[in-house]
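I have placed the structure first, in the form of structure tokens, so that the comments after it can refer back to it.
As you look at this complex, bear in mind that one protein chain is not there, while each of the others sits in place.
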Amino acid sequence: MSLAWELLKRETALSWGRGGGPLVSAGFYLGVATLLPLAAGPEPARLAAVAPGVAWVTLALATLLGLDRLFERDYEDGALDLLTLSPLPLEFVCALKCLGQWLATGLPLALAAPITEIALGGSPTLAPLVLVSALVGGLAFAFASGIGAALSLGARRGGLLTAVIVLPLFTPPVIFGGGALDAFASGLPWSAGFVLLCAYAAAAIALGPLAMAAACRNALS
Amino acid sequence: MMSALEIKELAISRGGRPLFQGLNLNLSAGQACALTGRNGSGKTSLLRAIAGLLSADTGEIGFGEQDPDQARRTEIHLVGHADGLKSGQTARDELAFWTRWSGGNLSSLDSAIDRLDIRRLLDLEVRRLSAGQKRRLALARLLAAPRTLWLLDEPLSPLDSVWRTRFGEMMSDHLGSGGMIVAAIHDPLPIPAQVLEINP
Partner (left out) sequence: MAFSRWAAPLFGGLAVLLAITGLWLGFTAPEDYQQGDTVRIMFIHVPAAWLSMFAYICLGIASFLSLVFRHALADAAAKSAAPLGAGFTALALVTGSLWGRPMWGTWWVWDARLTSVLVLFLFYLAYMALRSALDDETKAARACAILALVGLVNLPVVHWSVNWWNSLHQGVTVFAKGGPKMAPVFLVPLLLMVLAYMAAFGALWLVRIRGEVWRRRADAALSRLART
């Protein structure tokens, strides 16, 4: 399916956006990590306790940045029309777009997550789990936010609207991932949370594109 | 291979407002149709309905014996007001992607580039191009990837008279090789065509 590969390459390159994309998300990420000690007071014990959770939630929020690149630009410049006129089903096109977005922004953020977690005073033993959870969670967040982005096509104040739509969809992966990290940090069995996170990500990848394609068709009509 | 375009008793409304009813059109290979009508009369909507982006209230759109879904995916080129070109990318990258996406290959793209005289523009970013140059870039896709039905929405407007004539030749060639064209246009098409006026 070389068409799919071409689209994936293009979407990743566009999301990368000439250096803008991941830098903005990384900047946001670092900004929050810096602000948190300022707000919570630099007391190490308190920071260390919330570090994994903060790293995790910030990952979710950072996914919301740059969402306008996902569908809105293609919708406005007519590219979305052309993307439907191809042998690839629109559902698959939407999935590839989300995957490209994840490769360009979610992946770098996932790499930054364990660093942030350690910088905030979290335990280094937690870092591998943070990394893997951030990778899987990033996928879940990418596909869930894709649904929001597709539904708000053509809307005014689309960015804010997308965030409001997407927050309920972010809740389960935040809970599962946060639960797994929390359990690991407390020495409790963490695998259940991680497995649930993977299950949610799988469901988001399988079902999200259906909603996205329906929303895109609606917006184009 | 699409052999015909058959539209029967088509009615379309947008935003609850009916645009037209009872529209009929029959095109076979080598024929063209020019859509005329006031602004907002539904020319763009008709083109989008043929492309499957819009659904009609009543009526049918058929593509000869070919399955409509298959036809829309592989046999239609749509050139709308917007070009689908990303401003930050180079012309070369955009053209390469859209050619492959539409089923063309790089050698047919090469001859299309020469025909539309855009070779010297290839390394520029799309945002540096003028409206006419961007339109030629979009039209290159038509020549680079062979698809039977061309749906064109005001294709000539950003082009100067030289290029209008040249594109007219390209349209003739397309019809000559068995293609079909439906174009929404204010001025007369530079090729022989049925004229379909859209009014309520």
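Side notes on the structure shown:
Order of writing sets the chain letters: A and B. Residues in each chain are counted from 1.
Quick note on the criterion: contacts are C-beta pairs under 8 Å (C-beta built on N, C-alpha and C of every residue); 3 or more make two chains touch, one makes a residue touch a chain.
Being a predicted model, the structure only gives us computed values, none of them experimental.
For the chain left out of this panel, the touching residue among A:Val93, A:Ala185 or A:Ala215 is A:Ala215. Of the options A:Gly31, A:Pro44, A:Pro128 or A:Gly154, the residue whose C-beta touches the omitted chain is A:Gly154. In the full complex, the hidden chain is touched by subunit A at residues 147, 151-152, 154-158, 161, 164-165, 167-169, 171-172, 175-176, 178-179, 182-183, 188, 192-193, 196, 200, 207, 211, 214-215, 218-219, 221.
One chain of the complex is left out; on subunit B, the residues touching it are 15-17.
The criterion applied here is as follows: only the chains that are shown with their structure count from here on.
In terms of their C-alpha centroids, the spacing between subunit A and subunit B amounts to 37 Å. Subunit B makes touch with subunit A in their complex at residues 48, 51-55, 72-74, 76-78, 80-86, 88-89, 97-98, 100-102. Interface residues of subunit A, counted against subunit B in their complex, comprise 2-3, 6-7, 10, 14, 17-18, 73-74, 76-79, 81-87, 217, 220-221.
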